[in-house]
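For this depiction, one protein chain was excluded, whereas all remaining protein chains were kept in their positions.
In order of appearance the chains are A and B, and numbering begins at 1 in each one.
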Amino acid sequence: MPDVSIGLWAIPLAVLGGAIRVSTPFLFVSLGECITERSGRINLGLEGTLVMGAMCAYGTSFLTGSPWLGVLAAGVAGSLLGALHASICGLPRVNDIAVGIALMLLGTGLAFFLGKPLIEPSAPILPSINFGFWTDIPQLRDVMQINVLFLIGIALAPALVWALKTTRWGLILRTAGESADAARAMGYSVNAIRLRATMTGGFLSGIGGSFLSLVYPGSWNEGLSSGQGITAVALVIFARWNPMMCFWASLLFGGAAALGPALQSVGVSQGYHLFNAAPYILTLLIMIITCSPKRSLVGAPAELSITR
Amino acid sequence: MPLDQVSRRRVLQGTAALTLAGTLPLQRAFAKDTVVGFIYVGSRDDYGYNQAHAVGAAALKKLPEIKVIEEEKVPETDAVEKTMESMINLDGATLLFPTSFGYYSPHMVKLANKYPKLRFEHCGGLWGDKDPKNAGSYFGYIDEAQYISGIVAGHMTKSGKLGFVAAKPIPQVLRNINAFAMGARLGNPKATLQVIFTGDWSMPVKEAEATNSLIAQGVDVLTCHVDGPKTVVENASRRGAMVCGYHVNQATLAPNAYLTGAEWNWEELYPRFVKMVVAGESIPNFYRGGLKEGLVKVSPYGRMVSEAARKQADDVKAKLMAGGYAIFQGPLVDNKGKTVIASGTARGQTDPELEKMDYLVEGVIGATS
Partner (left out) sequence: MALERFSGAAEYVLIPTLAVALSLFLFGIFVALFGKNPLDLYFYMYQGAFGSWFSWQNTLTRAAPLILTALCTALPAQLGMVIIGGEGALLVGALSATAAALVMPAAPPVLVQITMAIAGMAGGGLWIALAGSLRHYRGVNETISSLLLVSIALAVLNHLVEGPMRDPTSLNKPSTAAIGAANMIGSIPGTDIHWGLIFGIVAAILAYILIYHTVFGFAARIAGGNIRAAKIVGLPVGRLILITCFLAGAAAGLAGMVEVAAVQGRTNANLAVGYGFTGILVAFLARHNPLAIIPVAILLGGIGASGGLLQRRLGLPDASVLVLQGIIFVTVLASDSLYGRFRFSARKET
């Protein structure tokens, strides 16, 4: 590798690269949760779904040799957990927040339990596409190593905006989220709508998990998710239930998470714990600045228990 | 353990067995064997720190009349006190190995005082004269193995830039970083070592991010000190960099990038300890050792390691095995230009000053706080 010194430019480049590398799980989980919450239900259990997805993806990839089958398995596992969440929450008087927390525990526990034999072996992981062929600067080439799942995520965000806004499917979903009574009056089963929305959300979150185990960091172990799932659920509220905003929020969060290591790699180590907390501080500050006590959250589905 | 099975069945079948008395027959059944308890802070399959200890515990299971009981993911709170007591009260354990640094004080010390007839062996702690006599601390001078890894890394780097992904700036970690850097500068006097602290023992995303940042800075050989080195090893090799391993041998993960590594050798030490206990000898309260004593080892060199690297590494290894070779000797200057070991002073491995290390030596880029 040629030694091209680009000095402090390395920091913004590393942050950009980090944003691309780190943000994908946030992106998939937040898009999934966005769909679920738009239907009027909150699934806090996506942390468990993410971890379960990561484990299933790694295990399937290891056993079959195909990482793409692993991604599919992660999605299926995620939608099964989503179905469990939705069917319990469909019972009367059951609190969806609490069920989410319970499923976070169950998903994580099952993944750890079943994943013990998968820590040591090496499974085939997903390839990256090299978009950096045009440059000789290694740092820039690194940034341009982009994974297919990230590209799918980029495409998915505007597609979801469009689908929620214009399709019949999107309209029904939003109706269930804004007023269950209205949806019922139109002859739809609110529980069935929410079941599908939660399963779709679980599917995407599972894929987000597969990114962790099959792309980056690209192996299975029990510390793999340091709360990315629960943070992504928070990002949805931060992003005002808008898929495109979820995308930008994920990038911001991923970039902020890359700041600490990037600063240390150029020799700034004082207070590294505080740099590592940058994503959380940043999110909180932005929320303080952009929220307002006068109006309730713009864009919040009216049926959502957490914002009522 | 058929005996254990039989007695358990009997307890379950006899009477309405879910009574307090149930514990007694179980203890009797175990009483013949010496019961040894191992406690791990993380998962014992972590392919790293805890797994190294579990491999050591597995070596004990082969010995006759030894029963090994294990508990994993025990936090460094009063939970570990209760775990030790539970092993003592319910399983009849007489020799305990709490293997994480944070178990020592106040938790293990408290239990050792409470159960003066049992033996407590702690990994990593610093037993002192004020501590209970039935407690002990052992540790391996793994910095010797890191030093050898450093020599190989120094020879193999093309950019002269090495990287170290570390959890926290504590003495045991700093000592590894410094030994690696000093070894590297034996192989390549111009080599620098860039350190990134992730802040905790198991943070795979941060470890991967640190690995990438280092490689983006031109680093081409990496090593680490975190609980599970798999993330660093795999990510470095995927990016075309070379790695030196830690805790256990990870060569199979990256056969084309794994130069060598610093490994624990607990499977050698634990049977040694248990034989001492069974024979009625006492284990020294403060037990340390390096390559010579067989507490640590160096992974076999990868096939890409050059002749020159092998030769120098083997030479230094032979000196360490022979004893009397001090890695940390004056004049030693830290990376702020301050002399930390004066000229003429050699700090041998047993020197307690080294266990308080709070500096990074010249050639290391990074700060300790």
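Quick note on the criterion: contacts are C-beta pairs under 8 Å (C-beta built on N, C-alpha and C of every residue); 3 or more make two chains touch, one makes a residue touch a chain.
What you are looking at is a predicted structure, and each value in this text was computed from that prediction instead of being measured.
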Left-out chain, listing which of the shown chains it touches: A, B
Contact partner of the left-out chain, one of B:A79, B:V278 or B:A346: B:A79
From A:I97, A:A163 or A:V266, residue that would touch the chain that is not displayed: A:I97
Absent-chain contact - pick from A:A159, A:L284 or A:A302: A:L284
Chain A, residues in touch with the chain not shown (by the definition above): 48, 84, 88, 91-95, 97-99, 101-103, 105-110, 112-113, 116, 180, 227, 230-231, 234, 237-238, 271, 273-274, 276-277, 280-281, 283-284, 287-288, 291-297, 306-308
Residues of chain B in contact with the chain not shown: 8, 11-12, 17-18, 20, 22-23, 43, 69-79, 82-83, 85-87, 89-91, 101-102, 106, 124, 126, 168-172, 199-200, 355-356, 358, 369
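The rule is short, and it goes like this: only the chains that are shown with their structure count from here on.
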Geometric centre distance via CA averages, chain B-chain A, whole Å: 35
Chain B residues within the chain A interface of the complex: 42-43, 45-47, 158-159, 161, 194-199, 202-210, 212-218, 220, 227-228, 230-231, 234-235, 238-240, 252-253, 365-367, 369
Chain B-facing residues of chain A, complex: 1, 3-5, 10, 13-14, 17-18, 21-22, 112, 116-117, 119-120, 122, 138-139, 142, 212, 216-219, 221-224, 226, 228, 257-258, 260-262, 264-267, 269-270, 272-273, 276
